[in-house]
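Heads up: the structure comes next, in structure tokens.
In this view, the complex is presented without one of its protein chains, the others remaining in place.
First chain written, first letter: the chains are A and B, and each begins at residue 1.
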Amino acid sequence: MTVYFMCFFLFLVGLYGIVTRRNLIKIVISFTIMEFSVFLFFALIGYVENGVAPILTKNLPENPVFVDPLPQAMVLTAIVIGLATSAMLLAIAIRIYKKYGTFDIREINNLRG
Amino acid sequence: MSSLVPLYVILPLASAFLIPVFGRLVKGFQKALLTLVLLFLTILTFHLIFGGLKEPVTYQVGGWSPVEGIPIAIYLVLDGLSAFTLLIVNLIGLLATFFAISYIKRYTAQNNFFALLSLMIAGMNGVVLTGDMFNMYVFLEIAVIASYALVAFGIEKTELEASFKYQVLGGIASLLILLAIGMLYWKTGTLNLADISGILKEEPPDLFLTFTQILLISGFGMKAAMIPFHAWLPDAHSSAPAPISAMLSGVLIKAVGIYALLRLFFNMFALTYEISLVITVIGALSMVIGVFLAIGQWDLKRLLAYHSISQMGYVVIAVGMGMILMVQGGDRSVAALAIAGGLFHMINHAVFKGLLFLNAGAIEYVTGTRNLKMMGGLFKSLPVTSTTSLGASLSISGIPPFNGFFSKLIIIVAAIKGEFYLLAILAVLVSIVTLASFMKFQRYAFFNKSTFSKKIREVPFAMSLSMVVLVVLCLALSLLIFPGVREVMLTPAVDVLMETSNYATIITGM
Partner (left out) sequence: MKGLTPIVKKVAQLMSGIICIYGIYIVVHGHLTPGGAFAGGIILAGAFILLILAFGSEVVKLRKEETGSSVTESLSILATLILATAGLLIGSKVFFNDYLPKGTVGELVSAGAVPLYNILIGIEVAAAIITIFLALIIFKEEEEQR
């Protein structure tokens, strides 16, 4: 059970980073930490004690216990989506750097009210 | 008939990837292709609503039939509510695309614009159709990632900043939704909405489930920009190019926010009093605070964006009242009336807010400003824009005979019948404040003394046409309250939400 709470703790670490950091790149890193805490959680859901990888091979043990393959498939899909999100965030961040000349969000505040 | 269902995803997706290939070879290819695709899908949706769709259609992607009663395929489900939302998505998408044909001439990289727009529509159609939790997440991400890019399309200072803010908040929302999906899978071992609902029905509600529901409300509430989570909406919606603002405000927050909330909380979870109350309170807060935030705005698009929050509040309180009545065993006809009012207001809001954002885009197109203080006297030079925006303003502030009046009336009548007097009073007050706010818009934009030295011409034909079509729709949608039309369009959608367990039986009970 502890592991699941550690996952949630990691999620909160990422959230804390997003809220408190002032640097755009550090915000992106915090966001990625949050993302991967969710992926870890998914990987944990599918885990079965003494399970083997869910692949049909020739030398399988008798009556194999497979780990759940579905969360793994979901994590792979989510990683692909996460890749797209990170790429978008970084692309926007470097564009912002070009326009404002800084990564500090205290100086990037044209939108108010 | 059922093999037409995946076309809603295939066609926009195919056009999103045909455009980058052939768009650089053939001039005008991107505009023609996307317009034709959306025209076809709109006609198909109308056909399905008026006669084609006798009963809900389910579709198993890949042809995987259920094994021992357990559905293993990804299901696409087309029922009344899906058809209703598909109509909103594709109709507003078509008109926004048509508007964009002329509007987009100010930007370079037209191919990217149309490719991203069709990707966004493919994602939203997917969210509306799918019957699978994780698939819903994937389509949702397709739609919102395309919208992140589209918000930043102008690559100026404000656009980039808005897009970054939107991405971080939208990303957090997506992660909350993903976490909730993981927890649901942990508890039930399945991802199919119908299957989950069947399993949850046998188990008593516990803290774990409540936590999941709270995660889902926060996630989808953030996507729908309900009040505690609204910070990104005014920035993102006002920075995007005008057709995209119309799509974001008119469609995206409904398809990926409100629709998903309705689908999950009515058809998947068992309704509980606490959750219904939370949803109603969030709706009431959005309705009231949104309009008061809107009143002080001088940037036209920000003003409209804050009104989106407020008008979405109407939709949410209407369905929230319906939920409370259904949980407490109140009068089911009143609950049905409240939900009908909410859904009616949803399509109305898509039409008039889409139109208002297109008006704002047209004004910006000819004058180059969005600041209300710098406009004035545009009535003479922009007759089409000002007439249509007058129609839309009357509609959003609830003046008969426009559609906004009827949907607000239904919501208020339902609130009084269901004895939610406070909500009824708030709804009336917010409507009055909305009227005041739009009178300010009309006066400063169109009737004050002109401040422009240069000659201003009316916008091009494609832009005028889509605005005129939308204002005609504003009037035509009033017909929805009359029996005959209402049974065809609104009642099937309301029935889906009223008969909460029907959704599960059409999938598993085959």
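Convention: contacts are C-beta pairs under 8 Å (C-beta built on N, C-alpha and C of every residue); 3 or more make two chains touch, one makes a residue touch a chain.
All of these numbers come straight from a predicted model, not from anything done at the bench.
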* If the hidden chain were put back, which of A:L12, A:V52 or A:I94 would touch it? -> A:I94
* Asked: Where does subunit B touch the missing chain, residue by residue?
  -> 3, 6, 10, 13-14, 17-18, 20-21, 59-63
* To do: By the contact definition given up top, give the residues of subunit A that touch the hidden chain.
  => 53, 55-58, 76, 79-80, 87, 90-91, 94-95, 98
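Quick note on the criterion: only the chains that are shown with their structure count from here on.
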* **Gap in Å, rounded to a whole number, between the CA centres of subunit B and subunit A** => 28
* Along subunit A, where are the residues that touch subunit B in the complex? -> 11, 15, 18, 24, 27, 31, 34-35, 38, 41-42, 45, 70-71, 74, 77-78, 81, 84-85, 88-89, 92-93, 95-96, 99-100, 108-111, 113
* Asked: Residues of subunit B touching subunit A in their complex?
  -> 134, 137-138, 141, 145, 148-149, 152, 155-158, 160-165, 167-168, 171-172, 174-175, 178-179, 181-182, 185-186, 191, 235, 239, 296-297, 302
